[in-house]
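What you see is the complex with one protein chain gone and the rest in place.
For chain A:
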Amino acid sequence: VLHSTRTLHATQQCLAPLPPLPEKGGEVRYGLIPEEFFQFLYPKTGVTGPYMLGTGLLLYFLSKEIYVINHETVAAACILSVIIYGVKKYGSDVAAFADKLNEEKVAKALAVKNEAIKDLETAIEQEKKEQWRVEGRNYLFDAKRNNIAMLLETNYRERLLMVYNEVKKRLDYQVAMQNLKRQKEQDHMIQWVEKNVIQSITPQQQKESVAKCILDLKALSKSAQAAV
């Protein structure tokens, strides 16, 4: 159960996105004294107040020997002059160089971010394409179903053909057997009949048939002679 009355992130600092860095630092006059000091003294002493204060303090320190002038004063003066000259002359160049470095850093980070965004966008497009492809599943399954049906059909027909062939073979065998049997019976009967007939021809009948044949032949020859 979410407590809808609980305040979310009300007090804690949110770390991302970070607020951008301020453009310029606090105002500083003469590189040493912040502007706030001058503003602090302005209502009471006007514009020249801080300078008067500075001059007075300096003279006080010098006169009371709180600041002792020694060789280090000369050294400090020379160093300060050199530093100020250097800053005045090369300050802008160094600033431009540093700005360029910063620019490059920011540009690199931006490039990485843009790369990431582009990659994610292409990923989104590809994902959408995949989703579109998924819709074509139906056609795929129809084709597969057709394939399987065809396979089943061919298998069934093959087996049907095999059954038919086998049955025909068996029936042919039976027919051949019957034919063979009848033929053998026929042959055997013919042989038996001939054998018996030949056996039944006695020598007496043979002589008679031969004499009859001769007589017939004579008659035939007579008629033939007459014809010629």
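Here is the rule we use: a contact is a pair of C-beta atoms (placed from the backbone, for glycine too) under 8 Å apart; a residue touches a chain by one contact, two chains touch by 3 or more; residues count from 1.
Here, contacts and distances are computed from a predicted model.
Protein name for the hidden chain, per its UniProt entry and selected from "cAMP regulated phosphoprotein 19", "Small ribosomal subunit protein mS25", "ATPK synthase" or "Ribosome production factor 1": "ATPK synthase". Among A:Pro22, A:Pro43, A:Gly136 or A:Pro203, only A:Pro22 touches the chain left out of the display.
The missing chain lies against chain A, touching residues 21-26, 28, 31-32, 34, 65-68, 70-72, 76, 87, 91, 95, 99, 102.
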